[in-house]
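One chain of protein is taken out of this complex; the other chains stay put.
Labels for the chains are A, B and C, by order of writing; each one numbers its residues from 1.
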Amino acid sequence: MEISNSKWPDTYFREQRDKVLAMWPTGSEVELGDAVAYHKQMPPAKNAALKVLKARDENLTYLCPSSGSDTINNHRELLIHLQNEGEADILTSYIDSFTRNCRFEMAQEGLKKAEASGRPVLNGFPVVVHGVGGTREVINALDNPVLLFGPTPDARLTHEIGLAGGHTGYSGGPMISFWNYTKDVPVENIIHNFQYINRLMGFYEEQGIPMLYCVSGAMPSISPPSLMIVPEIIEVLIAAAQGVKHIQLNNWLQGHLAQDLAYILTFKQLADEYLEKSGFSDVETTTYSVSPTGRFPTAHDRVYALISYFTMTGILGGVQVCGSRTIDEAHHIPTKEGSAHSFRNARMFLNMLCPQHMNILENKDVQAEQNIMEKEVRAVLDKVFELGGGDVVKGTVAAVDMGILDQPYATSQRVRGKVLGVKDSTGAARFYDAGDLPFDREILEFHEEKIRERETALNQKISYDTIINDLTVISEGRII
Amino acid sequence: MEISNSKWPDTYFREQRDKVLAMWPTGSEVELGDAVAYHKQMPPAKNAALKVLKARDENLTYLCPSSGSDTINNHRELLIHLQNEGEADILTSYIDSFTRNCRFEMAQEGLKKAEASGRPVLNGFPVVVHGVGGTREVINALDNPVLLFGPTPDARLTHEIGLAGGHTGYSGGPMISFWNYTKDVPVENIIHNFQYINRLMGFYEEQGIPMLYCVSGAMPSISPPSLMIVPEIIEVLIAAAQGVKHIQLNNWLQGHLAQDLAYILTFKQLADEYLEKSGFSDVETTTYSVSPTGRFPTAHDRVYALISYFTMTGILGGVQVCGSRTIDEAHHIPTKEGSAHSFRNARMFLNMLCPQHMNILENKDVQAEQNIMEKEVRAVLDKVFELGGGDVVKGTVAAVDMGILDQPYATSQRVRGKVLGVKDSTGAARFYDAGDLPFDREILEFHEEKIRERETALNQKISYDTIINDLTVISEGRII
Amino acid sequence: MKKPAKAVVVTGVIGEDVHVTGIRILEHALRSDGFEVHSLGIHNTQEDFIGKASEVNADAILMSSLAGHAEMLVKGFKEKCNRAGLEKTRLYIGGQLVIHSEAWEETEKTFLDQGFDRVAVPFLRPGAILAQLNRDLGTHAVLDMAG
Partner (left out) sequence: MKKPAKAVVVTGVIGEDVHVTGIRILEHALRSDGFEVHSLGIHNTQEDFIGKASEVNADAILMSSLAGHAEMLVKGFKEKCNRAGLEKTRLYIGGQLVIHSEAWEETEKTFLDQGFDRVAVPFLRPGAILAQLNRDLGTHAVLDMAG
């Protein structure tokens, strides 16, 4: 499939939409004129893009969960509870994994089971089978904005229905969906699906309805942040090309304070720089942070500490939106009670630290991390542009093929998978193997040095067992 | 009563001991030779003073609760549970308030009730009525050091029995006991009682048994830290004069990160400096931090965040021992389960942050706080020395009288009580009224400026209601 | 010139307890609401309360206790009040009265049985306390305070 980073012609978009809306009966409910009207009558306070800009202007940090339930009732009750009891500022419709993979018939079957049994069956909100009307039943019951949530190779129909249903943004992206959510789908196909989604958001923007698009890049697993920042910036540029105007920069916190803060700073600086360079100077960027997706501790007392810990990082990083997992994370889909407790914990921590406007970003450890991170990102990203002859999409397709864009523990067989991360003696993520990434000696030696330090601390060579252990060590109650 | 800061002659000490040991029958159980022998056979790992020095050398932060229960069984079970389930590194025997006030007959009555009813009746461990034998039943069951805990005007017999019983330190001091634990006792009497305690510890040190003495200065209530540091340094110098060799510097965290960190740095620097100046260069000082004693939130999810929050401050401040309240704090004497949950929460946070050895102490906000704090402490302390003609004890007695040593919300009628604190717009404690403290214009203007900022933020003048509200605002879920 | 107080109350902390913040805040609220407040501070015996109440002819005694020993400390207080001719003086107690967790009804009953007219549930806000007091004494609220 031939693909590039240029804006889709209306005609092409229209053809594509006809196919997509035909994927499931509820597609026929989508009528853009009506959707635009629906959004216009919503109070601005329910628009996620406007709300995060307010946070940026007023130096606020908002709290945002990532959860969803299957039936209209369960989902509405969950979000109302999160809004009123959990004091969550922005809400989410986490999409179930059947819908994420366009297995709508399975989603429907699960939904029926859930309605029959009265207990949750699906791991998220099946927005497509609920259709526009069902989705609006949820949105209408709330005062806060709601985002669609969750990477997936094909969220086109999900967006047609989800946005028409009143969601004002989405979190996910083509790169993360490729690495971590598919097995054998070419990256160009997934990018194409996201160009569709981004174009649709662009259309809403053209109608005067801001839509918040939150890129995700890649799922971290003891990954030096450049492994996430590079694909995230690629997602940013793909979105901007289709007319997306409000982009949220997702920072995947892994626990090392200096490295996580440097991630937030470096990503924002370089995203804005590459947007500017590529001629998208009218795109607003805001920042979001969320805790890692490695295995969680099972004990609530410990998880509360993690929730507080990652809230701390988000606040010190000055993000506009701070995401959080819940005390149910290790066990099952978050209940509304567990979610509310979790967000009250995050809120308390936030209400202690936020008003202080303490700025530790000039800390030398943070700057050292920033310095190396920036070099890594530029090295890879510039290579991608070079390979694409200036076109980031063409470059991406080539770079994935050559392992210049690479990820550890990818689910896709189309990924080189040579890169591997390990923690250094302070718990920061370093390259154990930098695979075929186009790094110079300085970068490589930096990581080798850190690895040596860890080996001295352990007094043994780092084995595959060390690496595996690093993946789950937080669930055992410590960063290292 | 004529009193000065010179070491007690043995003869005088002996006379005093005879009187004290006669205060309650169990006094006769105390035999110093036997006590020394008992301590000598204890493993060094059970000595608090040695353990905190290890922490200082190895850059570790230990966790320490502050709790105690009434019967031998309850108390032993509580401490074993805290040690094994709560992973607490140093344990405490929080002393009940009857014993603290030498109402031993009431303590005995309460203890009988507790033994009869099987439920706790006293708010701490009545060490005197339990006697040396009873106390050792608890100590022998543990692997970690145990401290006596809690300010009181007269803990002489408590120390005779508590130390002979195997405790290896104490937290409390004459100044805090005067301001916050008495109604009408002259400060010189309380200092005299503490000279006794300190001399007793000095005796153990002379026998080669390190004893950890943790000064406490004054209970904060929206108090600029110099209000605590000054009396704490006075307590340090009184202890050193009687031969105490291991002193722990208690930092009362009130929640403002920059101010709390500056407290930890300033106190340590000046304590060491004044010890040196006064010729006590062989005293080892270590640092301890603990969360405030203002009203706690009632909801566990919020308290967990506070526990994590204050653990963060302690770690960033590099303290050797980090204290913590529990999720039971607002409700009742901590249960063993509540305590264990609380310390597992603190431990998780510690295990995330500590290994990073992140140093933010050169942060400019921290340094600004340090700068003003140091000026305040020197201004008052030097005046105290001047009033005492170089004798800190004589100076203290005079300064209290003149309101040069002063506290807000003191319980003692003998305190001037003109000083009053209020939070600034970032949640830091500032002087609303500096009373008769010998401050120069620069210091006063600094605080006035901060007060003005708060008034602008509130856009109203600060009223007594604002001040009162600041006292309990954390329990409502926010620093300001 | 200050107008006469609408009612006279004696406040203080009983026993060896040092928790004074709560009652101080309460005293502030009481004064602002027009009560004449005689404050005893901490470390008071039953006799201290009774002596002051008789002296100022108090309409009510507000006794605070947080350290958890209240039950042991108030034994026989009501009888002593009666003997001192304070039958009509209303007796209030509040703070955090017991050290263990038990149903509030149990705690309340314990102290009602001891002869107190009202037992304040922990954490009760000054506003709510003033409202109750004005109702009981038939006085008019001056402040309009949220509970």
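Going forward, a residue touches a chain if its C-beta (ideal position, glycine included) is under 8 Å from a C-beta of that chain, and two chains touch if they have at least 3 such contacts.
For clarity, every value in this text was computed on a predicted model and none was experimentally measured.
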item: Contacts of the hidden chain among displayed chains; value: A
item: Omitted-chain contact residue, chosen from A:V20, A:L79, A:L122 or A:L405; value: A:L122
item: Per the touch definition above, residue among A:P65, A:G110 or A:G166 touching the missing chain; value: A:G110
item: Interface with the unshown chain - residue positions in subunit A; value: 97-98, 100-101, 103, 106, 109-110, 113, 119-123, 180-184, 221, 295, 298, 330-333, 335, 409, 411, 413, 464, 468, 471
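Please note the rule applied: only the chains that are shown with their structure count from here on.
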item: Reference subunit A; chain at largest CA-centroid distance; value: C
item: Approximate Å spacing (C-alpha centroids) for the pair subunit A, subunit C; value: 57
